[in-house]
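To start, the structure itself, in structure tokens.
The other protein chains are all here in position, but one chain of the complex has been omitted.
Going by the order they are written in, the chains are A, B and C; count residues from 1 in each one.
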């Protein structure tokens, strides 16, 4: 069975979810989390920003507030309680974020391309991202790897990855460990433990270093033990393709 | 029908409740509020500190958390929400407080008799009172009038009436109008609008000025138009006596 | 106490030009019909507030009713951009739109402070981001016990709040359930509040996870079946995903939007 790139990205993300609590977004994150729950992480607790805690949707939602997220949840909380009692104290172990721009230190922009007061492109904005990036145990980013998205410096820092580099999260008092995996259509980047710089730790089958370098707006480094992303298994693919979409 | 003093106090309190929202305590306040609801103020919204909003108990509770307060309520909130979303912004128009000591400016002590670090009598403490006294539209105090209770200066200021006198509530930023009625076994005291001092505005039938003066630890003043508390009507008494107690 | 009136009458009585108007419903129970009623009313210079502006704010912005927007995430969930929002911000069409931009956590805490009668709320948030530099309603406060520096956000007390709920009783008490968002907070923070409901019933039988808003904290209740479409009302109708996609098309150009707007204004 041949996996599409989208499927490969989703399965790669799903494999990184081994249990505990997961703060889910819409799209691939929701697919990945629900795939993990059906395969290797049946006890994974899914939390959606709109309030549902312990959702077990049968249909993958189109919005983070779809009805079944609530009806299938262990319980539903209001937005204030979600952020203040649950997210802020660090009760969520993994969270997903998207990005319009991401930089070398995994800082994320979802606000504007261009100057804030005179944007070239006005993006949707922050949503839950700044506090997710600050407080969740770790963050997984899913994003297409292009020169437009992978920039030397984000135009606007909507969510903090590693800020200006080593020690910056700690100086800011951010409690979570920050982005630990950036899953792209070319491979996986992870922060170098010493420099906090995102380095390519895996390439998808058939992707070359040159392709990755060309798609990155900073001088991309590759891990010494650069891996090839394992292809989805037949079970993973069948299960993923069997997930009903809302 | 002859009313007891307790009944007279309860009915006097009930008559002062004309509608809106009422934050109720246990004992006479609860009797008074439920009596008012059955007679002249059927839409009176009863709130109990334990969480019930819009309680319609058939049995008068012994504790502020009796089960029927919740089951008969429009809804029940947690203690945090009760104080933060409902009491603090001033959504309750009238509240009842008791007092172990009360002074000339209607400040209330329910903490200690004697020095705080070496009390002669340790009282239960503040409970909800400080914020009730600060934030409710007005406060009604029900208390026995004795020299022990009606003191020149409270040993401990648990809840603020008018503090040190005129303008003090405003300087402290307290939003409610403070104690507007102190109902005792001898009559009713109300704050002088100019001096904020509690003055006797009504005596119960048969009570003399001398009795009231003798029961008060400060030089008690009487209103120019001192009233005699109207006796309970037969309907009031019958209804009060018919309230089932928990 | 809330009066049961028509939606047009509720808008007429309780909304003034220049008001700060919060519209809540977090991915559920979005009061879209109320937005159309605002457009028809001709009220203008509004400062809109919504965590997720959604279709309802896109329509009001495109119609020129808004001078400012306080928000958290301005996209068409599952579809793409809010084109009228973007056109106003990027091109000032039909008029410039001042932005007061927050995270969801920050904006909901502004409602919490407003509902609590406090001038600000404390949180961990925005730290290290570029948001505070562009927003005077985000500041710092120092813990008097530990010396730690935390984020403060200013209370938000809208002039008017709009929400949509499943039902009300005849006394104007309101019940909603499912994803309950920040509806309680926005109503308690607002000076006046208007609730559209799917139906009026004799008794609000309680439901697990429901929220009751008593009549005495509301200004008006209006019966508007389907008033949350293309959003949904749990127990009444599903999210109209095609409706959101259709709005993506309708709103894409000024021309197609204007045709839509003419239809609303003449209806």
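To be clear about the criterion, a residue touches a chain if its C-beta (ideal position, glycine included) is under 8 Å from a C-beta of that chain, and two chains touch if they have at least 3 such contacts.
None of the values given here were measured: they were computed from a predicted structure.
A.B. asks: By the document's own contact criterion, which visible chains does the hidden chain reach in the full complex?
C.D. replies: Looking at the complete complex, the unshown chain comes into contact with A, B, C.
A.B. asks: Among B:97, B:134 or B:149, which one is in touch with the chain left out?
C.D. replies: Once the missing chain is taken into account, the touching residue is B:134.
A.B. asks: Of the residues A:40, A:91 or A:221, which one touches the chain left out of the display?
C.D. replies: Only one of A:40, A:91 or A:221 touches the chain omitted from view, namely A:91.
A.B. asks: Considering the whole complex rather than only what is displayed, give the residues of subunit B touching the chain that is not shown.
C.D. replies: 26, 49-52, 62-67, 69-71, 75-76, 78-80, 83-84, 87-88, 111, 116, 119-122, 124-131, 134-135, 156-160, 163, 168-169, 172-175, 246
A.B. asks: In the complete complex, the non-displayed chain touches which residues of subunit A?
C.D. replies: Against the left-out chain, subunit A lists 20-21, 45, 53-54, 74-75, 84-85, 88-91, 135, 175.
A.B. asks: If you put the missing chain back, which residues of subunit C would it touch?
C.D. replies: Residues 117-124, 137, 139-146, 148, 150, 152, 154-155, 206-210 of subunit C touch the chain absent from view.
One rule holds for everything that comes next: only the chains that are shown with their structure count from here on.
A.B. asks: Roughly how many whole angstrom separate the Cα centroids of subunit A and subunit C?
C.D. replies: Inter-chain centre distance comes to 28 Å.
A.B. asks: Based only on mean CA positions, could you tell me how far subunit A sits from subunit B in angstrom?
C.D. replies: The separation of the two C-alpha centroids amounts to 57 Å.
A.B. asks: Any chance you could list the residues of subunit C touching two or more other chains?
C.D. replies: 184-185
A.B. asks: Going by the touch rule set out above, which residues of subunit B reach two or more other chains?
C.D. replies: none
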